[in-house]
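One protein chain is absent from this view; the other protein chains keep their places.
Then we have chain A:
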């Protein structure tokens, strides 16, 4: 039932959509979105709140019907073959959406039974062992801490052995250790051949993705490997250290040629899209001191904040 309809064998494209648009009565939340995701990759989906990440993920797994546009997910049509998509895609929702009044074991057994796994009890038990949840297996899911909830949710997602994982801000509100463990697990899964599309706010997580897409106000603003995205932004950046950075930042923001000023701890990142203009605009301050100016590489965050500032916020 699964084999004959599966993806085109010569291609390794898992998600292939074109021109997806979706609105909920108001202005479109997702505008004319086109993207391709290759098999076995971890694909990061970045963007500010309300940029359309969740809506896109929901359209990909059949929970929302696009207003226009078309495409396939695992070779199945995202409009007409949603049942097949659901059988092979694991979707982890942003908000914890397993049953809080069921235990971990009961939740996993429920999922195993819905997907009609051969031995649901055994499948659930195996998942419990893999997740390291043996001691908590009979605890109610609602009583777990944020990190364990997220771990359980991931476990439930991969239980039916999907080919594609859609993770919607899986690590929001989770402590750094749990986040790191989570990402190690995702890399392990990708290594086993699973494709992962993950939305996130965290730059360190974006840097752990093979490819990233930056989306704001429903449109893709940048796409590619992390280094490519940074390079394509053509940002020139100075890193400034020293005293009175706050006053300096205030002064710099008024100047033409300085597109972005962002404090990073004891450093100040000063960036401009035009390197020459940035040099000219800051020449006197660099000569005067007392701060120390060095030429630096822009970070991914610099790039994204700059991308954001270029697009007028027409969603408001």
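In the analysis below, contacts are C-beta pairs under 8 Å (C-beta built on N, C-alpha and C of every residue); 3 or more make two chains touch, one makes a residue touch a chain; residues count from 1.
Here, contacts and distances are computed from a predicted model.
Asker: Hey, which one's the missing chain according to UniProt: "DNA ligase (ATP)", "Molybdopterin synthase subunit MoaD", "CcmD family protein" or "ABC transporter permease"?
Answerer: Missing chain, per its UniProt entry: "ABC transporter permease".
Asker: Which of A:44, A:62 or A:170 touches the chain that is not shown?
Answerer: Among A:44, A:62 or A:170, only A:62 touches the chain that is not shown.
Asker: Of the residues listed, A:111, A:158 or A:307, which one is in contact with the missing chain?
Answerer: Of these options, the touching residue for the absent chain is A:111.
Asker: Mind pulling the chain A residues that touch the left-out chain?
Answerer: Per the touch rule, chain A residues meeting the hidden chain are 1, 58, 61-65, 83, 86-87, 89, 91, 93, 95-102, 106, 109-111, 113-116, 120, 156.
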